[in-house]
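Note that this complex is displayed minus one protein chain, with the remaining chains in position.
Showing chain A:
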């Protein structure tokens, strides 16, 4: 499902002395079935943007086109609920949303709110729990007896059970150990690759942007300053610094190799360790071949 912003502005507490403008005339497109990363400094409007995606906030100006629905400042609550059903939103620290007496009931909560009967909801919940790797032995336990990582998985399953077309993730791995982070990111990537879900990831982790996303939006001071490929955004280090962003580890390492005189292809940006390793290997190979040629002479 494609999401398009057309000149969208948003002001908190509009028409009061405490008004503050969070988004200024933002225009952007999130392509259907893309894995979009939204990055930007703290306070750049990322969270406001995600709340606009699923109608938790309505724009104060401009319009948002979600699939075939147009959301404007005048859109009614009922229409917004239709949009919300298609948008799964995983907030920061989503384990704070758990409240039911058992894991399975909590995951069934979302589907039931959107009109599913008990049986369908349970089926959807079981599928979602399986997807995030929670075994059926835990279904009847209280969600508050689980570990932090398991609670987060249950919370995410609660969103997946609604079978959204778009999955919005606001720093989903914050506060997890490296293994847990990796497992979660792999689950999201599987959803993107197999389930044909559009994934939107809000993050500060440039490594995640480089290794998972195929579309990047950079926010700064309430405006969208970049929209395009990850390789494009990471090609200009000065521009990144200007917007208070950093290079992913791989590219930072590559810069060091450059600084020490290793010549690598300048235009082909590696985004994964494998790609960089291949480039270095190819370079070393051609160097040794060059030396071999010299030796023969």
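One rule holds in what follows: a residue touches a chain if its C-beta (ideal position, glycine included) is under 8 Å from a C-beta of that chain, and two chains touch if they have at least 3 such contacts; residues count from 1.
Methods note: contacts and distances are computed from a predicted model.
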Options "Energy-coupling factor transporter transmembrane protein EcfT", "Electron transfer flavoprotein small subunit", "2-oxoisovalerate dehydrogenase subunit alpha" or "Phenylacetate-CoA oxygenase subunit PaaC": UniProt name of the undisplayed chain: "Energy-coupling factor transporter transmembrane protein EcfT"
Residue of A:45, A:59 or A:158 touching the missing chain in the full complex: A:158
Absent-chain contact - pick from A:27, A:113 or A:186: A:113
Per the touch definition above, residue among A:22, A:39, A:89 or A:154 touching the missing chain: A:89
Identified contact with the non-displayed chain, of A:9, A:97 or A:235: A:97
Positions on chain A contacted by the hidden chain, ascending: 13, 16, 18, 51, 54, 56, 77, 81, 84-85, 87-89, 91, 94, 96-99, 109-110, 113-114, 144, 158-159, 162
